[in-house]
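My structure is below; once you've seen it, I'll send some questions.
For this view, one protein chain was removed and the others were kept in their places.
Right, chain A next:
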């Protein structure tokens, strides 16, 4: 599998995977990934086979619209596959609404391809359901729950307290290659700046 391919780039003695355990990806993440790739596939089809799609749906003349939807679909896909996948999936839900509205305009009695439009509508409705499940799933899985954060008020890191720590490492000699701007110290010592800084005392 992929390991055996990537193992070619690996040194001989490096540990190799024997069997795989639980993953950081949850079910919602996997659904998001599948829907993201679906978006990419659909987007490419809309972009490059717009004529066939409009013909099948009796929507001749709407090729430019279908191509624009293809670009939109690619956008949904890219965001759904990124770490910000909740945004991608919610944008897909909005896009589904747009697709349904557009297909409804083709559900006219005089459209000879009315049956195809019906099938397409059913498919979009099904995918919309998955999108909503996925969007809710990743939002729930990755959001910070509301409520009070834990308190770290006592986490000073200084066993002898903050006051004792201030300047406690002044014995440290900054190595010559890391000395920065020796003139700045002299400049900082001048009175006008001290006055200015006094005005802006920290709380």
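In this text, contacts are C-beta pairs under 8 Å (C-beta built on N, C-alpha and C of every residue); 3 or more make two chains touch, one makes a residue touch a chain; residues count from 1.
To be clear about the criterion, contacts and distances are computed from a predicted model.
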item	value
Hidden subunit of the complex - UniProt protein name among "Alcohol dehydrogenase catalytic domain-containing protein", "Xylose transport system permease protein XylH", "Amino acid ABC transporter membrane protein 2, PAAT family" or "Cysteine desulfurase"	"Alcohol dehydrogenase catalytic domain-containing protein"
Where the unshown chain meets chain A, residue by residue	2-3, 6-7, 9-26, 29, 78-79, 81-84, 141-145, 149-160, 162, 165-170, 172, 174-175, 177-181, 183-185, 187-189, 193-200, 202-203
